[in-house]
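Working notes, beginning with the structure itself.
The other protein chains are all here in position, but one chain of the complex has been omitted.
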């Protein structure tokens, strides 16, 4: 018989992760705000739930993948939140991009009710989620990490441990998303500089992506930004990008870390939203902004 | 009998490149402002020259690797410059990081005197130069590229063609160095954010360098910046970094390309020099600056 | 017989304002967290209270001057908050620098309990408060403005009306403090540029302050910043400056207004705190930061 685990959050990322868990042999008790999304999963392997509490009922592991801190807190602490039903000794694998302080708060609530909270945010766009190619950072108590391991392995190509403090992995995730957006800004500036000096953006992107900057971030976003054609599927909405960058800004402010590069990216995404591109991909928000400022 | 080529500029980069050319079987007519540096080369394979003109005398190819536009112009156009002696149909392979307008100007002077100018700036630190692992961008006329090919191949792991316009490769080089310094700034900000939130900088650097940012720039500079120990050899002086970033700024201004990320990096290196770190490595100039602003 | 009014908050600003209210003939029911500060006031004209509720008891007007949103909310809504006792139809003149959303929230609570909330933030350093030279911005219902008028007139040289929406005056105050800090940054940059080009900072400051920039902000802060001697009394702590700039940042983010100038000032004050200058004057935090970055 299949092992049952809870799963909450069927967004662009979550839906692909849920499919992989099903593929790995788990039966999912799924809750999603928009319930119709559950139809996209193999019905033989899911039980559709009306509340987070229902999804958490009787499982040893529950995975959450939500869009922001408030949604996660509501799913955990709300009237029909998972803490109402989550069995003792079970583990909540919290994979959303949230503030470390949110993880710290929720970890305490879990401990108080006999369960555990493991921060496990991920790196990778929806395609990577679909291909089990995510990178996962974890932080929390050792035992939870052991319990979560098979689940995380069925979603990723690597797991990195950032200690016992519940919020550690969230800091890394937030820092990483800042690095990601900042890299896109840098490329957009560099390619636009090249373009305005008579060069072919795509050729420049190809050169950097295959030599000194031969990392996935530069290759994937580089091609997108260089082509300047943003009519493909939206993998990462600009408004969610702004949310992530705002988390970085809050961390930076609270910890006393001046980050002028972050300010540039924050302003860029803020302008993208203000110009009405909030539902477009981050790459478009940044790339088009740089180009418009340069009059191209 | 060995093919003779001219070689001018035995700085950190040039010395390693000269050694590789000797290793590839060339005999070098070398000119360097500080003549004693020539002693570091295999004396059987070099002829030490007193002027650039002497180094260019009778060769089909001359390579220059100088620190800035003024030095290059002097070496080419000066009273004892190479144009005084460079034979007709020979090729000047100009590997310094200079403005495209400098290449365009010098290309014209070469054409006027019957020789050719090939812009061929390189990516890679001195270690890469020593290991023949440079990446080379070229721009100029097709025939010069053919002639230069064997020389460039003995120095690099790849050659990329950016067209006929003499300045094209220089634009790519300048854009790339901006991307390089901006990446270092981004890492320094991200690692310091992580540090001030309780994490180990080195662990964070290692994670990014082996996953989403697994490119040489992030790996090599990442380790340096994360460790915050800058007592190793200085591969790329902060004052030369500022020079490069100033070239980017000039290009950006002249071509009407607003680049806020570039402004951050320019300000950072300007402060590094002002604080007295001009002779230290760029990585220190940026990394220490970010840390000091954060009070760590 | 003297009119009784409530007064809460004897910080650098509040103490001077309280003295002026006493001078204008009011008897104050005073509450301050550090009760000993009440001793600095004319004892014949004050009643020292143990809680905010006590200070609000039986008055038609209560003035609050607190350091931040949280403190104000606690004083109003807390267990011993003023809403527990504030009589119907009385007016709370809220003079702290807080977010508009805080005013909107508190205005609702006042309405619900039959009293009124008038946002009335002030411009001016402690010396201006002492000299009744504050500028006051007000927003809220018309009747409250009429009732508050004599009190506000005894503290200021001018009152400006920013409409009925409770938060309007707070927006102006936050925007104004941003302009103030940004002006200090600009001067510090300009004076340091002049200094590094061989000029006398004080002479430059004097020129601008008496010609194109002959406004109090430029004259007062200009002299301070130009002299670079910050051993006088601290009128406006850097950490409070950062708080204000953080409010501006929050407003900017929430309303979708990219403000790169604000980012510069925010980073500057964040660095000032990180470097340990939080208790020093804002002028020092900014001025010293600019000078240190320039190596002087």
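Letters A, B and C mark the chains as written, and numbering starts fresh at 1 in each.
Just so we're on the same page, a contact is a pair of C-beta atoms (placed from the backbone, for glycine too) under 8 Å apart; a residue touches a chain by one contact, two chains touch by 3 or more.
Note that this is a predicted model, so its numbers are computed, not measured.
Asks: Which listed residue, C:70, C:150, C:232 or C:261, touches the chain dropped from view?
Replies: Final answer for the missing-chain contact: C:261.
Asks: Which listed residue (A:84, A:109, A:223 or A:275) would be found touching the missing chain in the intact complex?
Replies: Only one of A:84, A:109, A:223 or A:275 touches the chain omitted from view, namely A:275.
Asks: Among B:60, B:227 or B:274, choose the residue that contacts the chain missing from this document, as touch is defined above.
Replies: Considering the complete complex, B:274 is the one touching the chain left out.
Asks: On chain C, what residues meet the omitted chain?
Replies: These residues touch the chain not displayed: 100, 123-124, 135, 137, 158, 160, 162-163, 165, 167-168, 171-172, 174-176, 178-180, 182-183, 185-187, 189-194, 196-199, 203-204, 207-208, 211-218, 248, 251-252, 255-262, 264, 267-268, 290, 293-295.
Asks: At which residues does chain B meet the chain that is not included here?
Replies: Listed in rising order, the touching residues are 246, 249, 252-253, 256-260, 263-264, 266-268, 270-271, 273-274.
Asks: Could you list which residues of chain A touch the chain missing from the display?
Replies: 260, 267, 271, 274-276, 292-296
As a working rule, only the chains that are shown with their structure count from here on.
Asks: Where chain A and chain C touch, do the two copies share over half of their residue numbers, giving same, or under half, giving different?
Replies: Interface between chain A and chain C is built from largely the same residues.
Asks: Centre of all protein Cα atoms: which chain's centre is nearest to it?
Replies: Closest to the centre of all protein C-alpha atoms: chain A.
Asks: Taking each chain's centre as its mean C-alpha position, how far apart are chain B and chain C in Å?
Replies: Whole-Å distance between the two chain centres: 53.
Asks: Which whole number of Å gives the spacing of the CA centres of chain A and chain C?
Replies: About 40 Å, centre to centre.
Asks: Quick check: what residues of chain C touch more than one other chain, meaning two or more?
Replies: 260, 267, 271, 274
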